[in-house]
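A short worksheet on the structure shown next.
Here the complex is missing a single protein chain, while all its other protein chains stay put.
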Amino acid sequence: MNLNRYMNLLIPVIAVILGILCGAIIMLVSGYNPIAGYNALWYGMFGDSYYIGETVRQLTPYILTGLAVAFAYRTGLFNIGVEGQVIVGWFAAVWVGVAFELPAFIHLPLAIIVAALAGALWGFVPGLLKARFKVHEVIVTIMMNYIALHVTNYLIRNVLTDNSDTSEKVYPSASLRSEFFENITDYSRMHNGIFIALIAAFIMWFLLEKTTKGFELRAVGFNHDAAHYAGMNVNRNIILSMVISGAFAGVAGAMEGLGTFEYVSVKSGFTGIGFDGIAVALIGGNAAIGILFSAALFGGLKVGALNMPSEAGVPNELVEIIIALIIFFVASSYFIRWILLRFKKEGK
Amino acid sequence: MNYVIEMLNIRKEFPGIIANDNITLQVKKGEIHALLGENGAGKSTLMNVLFGLYQPEKGEIRVNGKKVNITNPNIANDLGIGMVHQHFMLVNTFTVTENIILGNEPKKGISVSIKEAEKQVKEISERYGLAVDPTAKVSDISVGMQQRVEILKTLYRGAEILIFDEPTAVLTPQEIKELIQILKTLIKEGKSIILITHKLKEIMEVCDRVTVIRKGEGIGTVDVANTNPNELASLMVGREVSFKTDKTTAKPKDDVLTITDLIVKDNRQVPMVNSLTLSVRSGEIVGIAGVDGNGQSELIEAITGLRKVASGTIKLNNKEITNMHPRKITETGVGHIPQDRHKHGLVLDFPIGENMVLQTYYKQPFSKIGVLNFKTIYDKAKSLIKEFDVRTPSTSTLARALSGGNQQKAIIGREVDRNPDLLIAAQPTRGLDVGAIEFIHSRLIEQRDNGKAVLLISFELDEIINVSDRIAVIYEGEIVDIVDPKQTTEQELGLLMAGSKRQKEGN
Amino acid sequence: MSILQALEIIIPTALFVAAPLIFTALGGVFSERSGVVNIGLEGLMIIGAFVGIVFNLQFDDILGKATPWFAILAAMVAAALFSLLHAVASITFKADQVVSGVAINFLALGLSLFLVKNIYEKGQTDRISTSFNKMDIPLLSDIPVIGKIFFSGGYITSYLAIILAVIVWYVIYKTPFGLRLRSVGEHPMAADTMGINVTRMRYIGVLLSGAFAGIGGAVYATIISRDFSHATISGQGFMALAAVIFGKWHPLGAMGAALFFGLAQGLSIIGGTIPFLKDIPSVYLLILPYVLTILALTGFIGRADSPKALGTPYEKGKR
Partner (left out) sequence: GCGGGNNDEGAGSEGGKEAADDQFTVAMVTDVGGVDDKSFNQSAWEGLQAFGEENGLEKGTDGYDYSQSQSDADYVTNLNTLARKNFDLIYGIGYLLQPAVEEIAEQQKDTHFAIVDSVVEKPNVASITFKEHQGSYLVGVVAGLTTKTNKVGFVGGVEGDLIKKFEVGFVEGVKAVNPDATVDVQYAGAFDAADKGKAIASSMYGSGADIIYHAAGGTGNGVFSEAIDLKVQDPDRELWVIGVDKDQHEEGNGKTKDGEEFNITLTSMVKRVDVAVQDLSEKAKAGEFPGGEVIEYGIEEEAIGISPSDEHLSEEVKAKVKEYEEKIVNGEIEVPTK
């Protein structure tokens, strides 16, 4: 058992190292200097307080979208619709943020809750269709992404604004901005959302692992029939799972809408935060703690990558490649485990 | 002596367990050789080694005296070894013919010649008396026919040595009779057979010799002619086993379960239970005898709330429970040992410990205000596992990793422990060894003696007759007769199950 | 606009929008029928589009009119090779197939853009100058009414896609290979006991999905975008995956689903030109294809049973 624990920690670390090594080889082969490249990457991630702040800012929504994907996954559902749920959550949060002026202790929570509700609604539809009509959630969530994109674009232009592409900034009472963080990180956009993301991770862990509801959700995820036999309401749990997943995603949207941007604008394409959430969840082993680490890795790499072209002349796509390779290595943990066991045996 | 198969000193390990340790099995040509052992003794493992699914760590296999290295089923097939697996290896969405020819398809041009294949299947099935419908989808045919398909698969490939892993566990008495006939035909055709079964009666009836294994070790081989069931049982379990289920006469009291004019339809909206009326009293075990497919499953599902009732009423202690949610029904006092333990009984990917509270997790003391208390859950699981002799490395082992018998014991422990007023036991001993069967029967009787009502559904007439206080015979969704087990015979029951009574009345 | 005129616009649109999706979805059918989930179709299409365009640009001078054909062939081979990664991870290393597929998507996009920058020193390739031509199918296009709607001004690739769907149907349902492939996706253990090499069948399934998605990506890039950039393939792979499921893992079903997507797209475009529809907000037309899909699934397509073993790595003797 102990060995297993230790392996579970070791494997992601090995995967990251292997990914980075492969990245270095690719740089070498294509004529870039890997040391300069990684220097630039590292500097862009943690090089100074500003970049640390930006990294935290970037990983905040990743935690939430990672949780959203993982929550559904753990209950037997594949939510590709996190992207759309983020978009509607973002819109809803900003809408509350600009529509009223309220005391901060009401306004901010209200905006976040409405964002969660919007995301939940976007998750409810595929959940309901799955439960009632047995429609495959993967297709419905893909379609819901496009619907979210076009509908919010329309609403921004026609409801939130008078034919304009960008909304007003949210009232300060609804903003997640933190002067404290801005000051210690040299004006990065790190905001209070990180606390919300951490709380969300705790909630997911607690809900899934410690509560009766989580027990039900997991049971339904593994075996519908046994759950039904045990008196659980299968349909209700399927819907609930999608709703909770969507709510996490909606809150991720609020992080962007109330923290990073403080406004919402017409989008010409997807944000990518939701799709990246799939990778974050999977690297994080679909567990809350793992997701915190993988979101940090992801956020850091994404922010750090921006520094690579200018400092080292390396195209920042390299980071995408490294991320992909890390995912591969994590996925192939069976293989790494096997090799490690081999080493262990021979060592004896 | 010339053996067709010799497995010498076989050892097979799984992580954390030695499934086979130094087992030797020698099969003569033309004999039916039984392999006997408790659940988890390592029988299936040994046969999977012979069939090339597993590689042994140690030992040697000889076929017709020649040493062979069977690294995959293809090689086994080529050597003339065919296997009918404990869990059927059939593709449900394929037709009977497609299942049989898979991997060895007759061709016309580049496509499969289904016509030719069906012809061949027909030929073999007629030759060995294995009636199947070559064009039917496997998911639509009876378990008995599925098994015949499995046998045909091996014969189609020209198997000379056939391994049957618990073939009778899933069959009705009629089907078992047919199977035994088939085995005899196969021997006549010059095949050799290895038969795994827990049913000593069957061994005595058809087998020539029997090899016994216990906890992964070979105990020895005996001639059936020189032994008796008692000896076999004690060899297998390592102690004396009693067969007659001792029980006092029942002292039934009030009606616990009352079913009136019940109609239940299956998924295709065909009524499977037809105006069924039945009652079960506290302090008695009512056995339902019937051929598979006569509405037993639908009846159970209706009582437990897993299937909607079309009309009629079901009452528990005079409280109507018709079409209530499964949870409500469970809480009202119904326990259910389901027929299909993998589908309904367990969440295979949960630890066995958590499976022990599958219906009670939301109640005190297992949880409080919606938060689980893992300590009490696992304490409970530990005590149940001990009490019901569930063999598992730990309470946190996934249910998937347990052998079928131990999975079943876990379910029974869970259900009995809830002490329900009505316990429904659907084929509770299917696939279990005699030791386990004895244990389970005594548990059911204990429930009865504690004043609970027990409804037992089984295709095993022995079990029904031994355990029940009253036997209700079901035929085409109706209870056609209720008989006293002490006054009836297998013959009489068999006739009732075949619908004789109804036909007589119809005349 | 008359209904006939509308059809003359909708159907050809549906055909060319659907073609890349059909190719890719057919690939998806192979992979998923063998039991391997393929979320990586998007990435495989990207590789196909990238190689298709680069090859076309590189060899246009030599190959002339045959260029697009060879480019598609090259894309097919490249994407098949790329899908090997997915096969190795998810079959040999028993990786979670969804995870591996997601990695394929990341890697394909990252690698192809990295190479574009490396080769062209800018964010997208040049525009190709040789592509497929619109054509009228001889004889068929002369049939009154129908000829104009279905057989005029289409691309040969659209017709090939449809023919290919029929061929794939034949292969999967009529040949020994298809029988084995399906058995491996439904019950690998059963297939194994019948002497079928589960691993090999699954490798073939995944490689075919790569090859077909490569064709799909190349066809999209060659006919529609004519260059390659980060935006060339943006979601088509996911739509193809949706088509696989929508079509219930059946080649003709997948083709039908892809055509349905095309039709819905055509409908949403034609909607903008119909007078009384002009006044409704354009958002309704933009979301029309997606809403129609959901409605279709809910209303009359309903539940689909995936291959039983889909998504589970095969381990000998696992209970």
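Here the chain labels run A, B and C in written order, and each chain numbers its own residues starting at 1.
Keep in mind that, in the parts below, a residue touches a chain if its C-beta (ideal position, glycine included) is under 8 Å from a C-beta of that chain, and two chains touch if they have at least 3 such contacts.
Here the structure is a predicted model, which is why all the values come from computation and not from measurement.
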Inset, instruction - Using the contact definition given at the top, list the shown chains touched by the missing chain. - result: A, C
Inset, instruction - Among A:95, A:248, A:263 or A:329, choose the residue that contacts the chain missing from this document, as touch is defined above. - result: A:263
Legend entry - Option from A:13, A:159, A:199 or A:289 whose C-beta touches the chain left out: A:13
Inset, instruction - Could you tell which one of A:65, A:271, A:286 or A:332 touches the chain left off the display? - result: A:271
Legend entry - On chain A, residues whose C-beta touches the chain left out of the figure: 13, 16, 43, 45-52, 54, 57-58, 150, 153, 157, 163-166, 169, 184, 186-189, 256, 260-263, 265-269, 271-272, 293, 296-297, 300, 302-303, 305-307, 309-310, 316
Legend entry - Positions on chain C contacted by the hidden chain, ascending: 1, 5, 8-9, 12-13, 16-17, 64-65, 121-124, 127, 129-131, 133-135, 153, 220, 223-227, 229-232, 234, 236, 265-266, 269-270, 272-273, 282, 286
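We take it that only the chains that are shown with their structure count from here on.
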Legend entry - Category of the chain touch graph - line, ring, star, complete, other: complete
Legend entry - Chain whose average C-alpha position is farthest from chain C's own: B
Legend entry - Whole-Å gap between the CA centroids of chain B and chain C: 45
Legend entry - Distance between the centres, which are taken as Cα means, of chain B and chain A, whole angstrom: 47
Legend entry - Residues on chain C engaged by chain A in the complex (per definition of touch): 85, 89-90, 92-96, 98-100, 102-107, 109-111, 113-114, 117-118, 231, 234-235, 238-239, 241-242, 245-246, 281-283, 286-287, 289-291, 293-294, 297-298, 301-304
Legend entry - Sites on chain B touched by chain A in the complex: 304-306, 325-331, 336, 338, 343-350, 354, 358-359, 361-362, 367, 370-372
Legend entry - Complex contact set, residues of chain A against chain B: 210-215, 218-219, 222-223, 225-233
